[in-house]
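Then we have chain A:
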Amino acid sequence: TGGGSTPTPPANQTQGQGAATANPDQLPRSETLYTTGTQWGPPANFNPIREWDSAVGTKGLVYETLFHYDTTASKLTPWLAESGSWTDDSTYQVKLRQGIKWSDGQPLTAKDVVFSFELGKMETVPYHNLWAWLKSVEAVDDQTVKFTFSKANYQQWDFNVYSRSILPEHIWKGRSEKEVLDGVNENPVGTGAYKFMSKDQDRVVLQRRDDWWGKTALNMEPKPRYIVDIATPSNEVALGMLMQKGLDLSNNFLPGVANLVKGNFGLTTYYAEPPYHLSANTAWLVPNNTKKPMNDPAFRKALANSIDVKQIVEGVYGNLVKAASPTGLLPQWEQFVDQNVVSSSGFAFDAAKAKKMLSDAGYKDTDGDGFVENKDGSKMNLTLIVPSGWTDWMESARSIATSAKGAGIQITPDFPDFNALVEKRSRGDFDMLINNERQLSNSPYTYYEYMFQLPIQKQQNTVNFARYDNKKAWDLVQQLDQVKTDDIEGMKKITSQLQQIHLDDMPIIPLWYNGLWAQSSTSVWKNWPAGAGAAPKTGAVMWRNWFELGGFESLTQLQPSGS
Partner candidate 1 sequence: MLRLDDVTKEFRIGAFGGKTVAAVRSVSFDVVPGEVVSLIGESGSGKSTIGRMILGLNSVTSGAITFDGRPVRGAKEYYRHVQGIFQDPFSSFNPVFKADRVFAMIKQSYYPAVPEQEWAERVRSALRDVRLNPDQVLGKYPHQLSGGQLQRLLIARALLLDIKLLVADEITSMLDASTRIDVLNLLAELKTRGLGVLYITHDLSLGNYLAERTVVLRKGGVVEMGLTDKVFGDPLHPYTRELLSAVPRLHEEWGDAAAVDTCLYHERGAAEGLLEAEPGHFVACAQLESC
Partner candidate 2 sequence: MTTLQEVAPRERAGVRREALYFAVRNGKLMTGLGIVLALLLLGMIGPLLVDAAPNQYGPQPMSPPSGEYWLGTTTFGQDIFAQFVHGLRSTFAVGVIGGGIAAVIGMVVGFVAGYLGGIVDEVLNMLTNIILVIPTLAVLLIINAYLGIRSVAVQGLFIGLTQWPWAARAIRAQTFSLRTREFVDLARMSGSGTGRIIAREVAPNMSSYLFMTFILLFGGSVLIASSLDFIGLGPTEGVSLGLMLQNSTQWSALQLGMWWWFVPPGAAITAIVGALYVANVGLDEVFNPKLRET
Partner candidate 3 sequence: MSLRVSELRVYYRTLKGEVRALDGMSFDLADGEIIGLVGESGCGKSTLGKSLIRMDGRMHHVGGSVELDGKELPIADDRRMNDFRFKEVSLIPQYAMSALNPTRKIRKMVGELLKSRGAALDAAELERRMDQVGLPREVLDRYPIELSGGMKQRMVMVISTLLDPSLLIADEVTSALDVSTQKAVARALLGFRDSGYVKSMIFVTHDLALTHHIADTIMVMYAGKLAEKAPAHVIVKAPRHPYTKLLLDSLPEVGVRYSERRLEGIAGSPPSLLHPPAGCRFRDRCPLAGDECAEEPPAVEIAPAHHVACWKA
């Protein structure tokens, strides 16, 4: 531009977007949000189909879903959809909002929605299984989409309506299966409030679209004009940058952050005291139910009683996490916990009781080495694997081994490489492991699916790592799926049965709730979500799939600290 080497004066607001692009080389600090904790390397793709490794914000900021899900109110929030309802038991109808435009100016229509869901017919698209029970998707008119089901899995459907990105048919049409699944999708065209501005080795930069539909339709506007998401190689680097005020939000697990929150460092977390964070998922101890002695429910229950979770929570995590309830259901699902079941069949750390349970079940220390032997008298030495380098889990595993020793169970922690662990896990070649791969969702259904899914395959890749084989439980889970999501009582009836089975058989043992790690600095942005006062109650996370669970709403609540 003609400015030559003379520095251009700071852009004023009225110039809006134009000004921002005119001098995009240096982002104005007061209008930029710096985040980290999602991405660990260079941004790889902008493909919303790749919900697990697309660049931060691909889904949620650039592409959007029909609904969002409000975790506090436990209900769907219409988003691209104006409304959605079951017109009969197997037909679901969505009405789209008027006037939504793609970032290239084309209007969003029912055909885009149809296209997006029909992409799932491709075998390798992650939501392909939807078509096992979805019969058809039709555009009734430009604003109306009708879904017809062969089997109405209400719980799963709700999950789908807030999880699946809606893609522009006019751009994606004709892409091959390979391109759909593997394409980088440079220059994504979405409906969302942001678009990608640039990327580099360690970051992506998103720029707000000032013509975003939600401004008027939802009366919402995310406050940061720019979002820069940084890939930090490690948690401690993130903490360092946070303290240097280079970052506004870190979604990393930052040990010791409690000290900083209490001190005067301008750092906040959701709660000002333990556990500091909302809960995001449950960490489970997964015993291999097909192996001796873990195939014995009595043993598993004794094991559950032998673990001093408090020690982990306090010792390893410095109270950054919360001990899990015996059901393992996240606090957000508290209403589904059947207290009667818990009080009659629950468990708690009690070494003496664990010892007794063991000996009652026939596990005795016959050779006097302080550890019980198998029923047949053979030595018992169980290995607990967690991925090498996951320090908090490694420490936890050590802690578990120590407390199990108190009850006479010999556990040796082992730290294989992550990939080796994945392989062992899917082949069932392990004694015990720790896993937390199910996140908070709209329904405990997803949790019970994770716990009980059948049939057990040779390779168990994502669910039921314990290989717990209980037909009745799986039937119940499927029944739960068929319960309408607003029928809370109907759901409860099934979940309490499932809890009974879980606590009786203890296929997997809940340990603690991992936090929805969100440490924010108040130096540039304030009004971060917090448990106290009038602050927003949503989660401040940039993690993939969490924008729909309140992450996006949090952005709209931010306020610049300067003003």
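Candidate entries met the following condition: all candidates are chains of the complex that A comes from, given by their letters.
One rule holds for everything that comes next: a residue touches a chain if its C-beta (ideal position, glycine included) is under 8 Å from a C-beta of that chain, and two chains touch if they have at least 3 such contacts; residues count from 1.
All of these numbers come straight from a predicted model, not from anything done at the bench.
Note on this complex: chain A touches candidate 2; the remaining options among 1, 2 or 3 do not touch it here.
Taken together, the chain A residues at the contact with candidate 2 in this complex read 234-236, 239-240, 243, 254-256, 259-260, 311, 315-316, 318, 388-389, 391, 395, 398-399, 414-417, 420.
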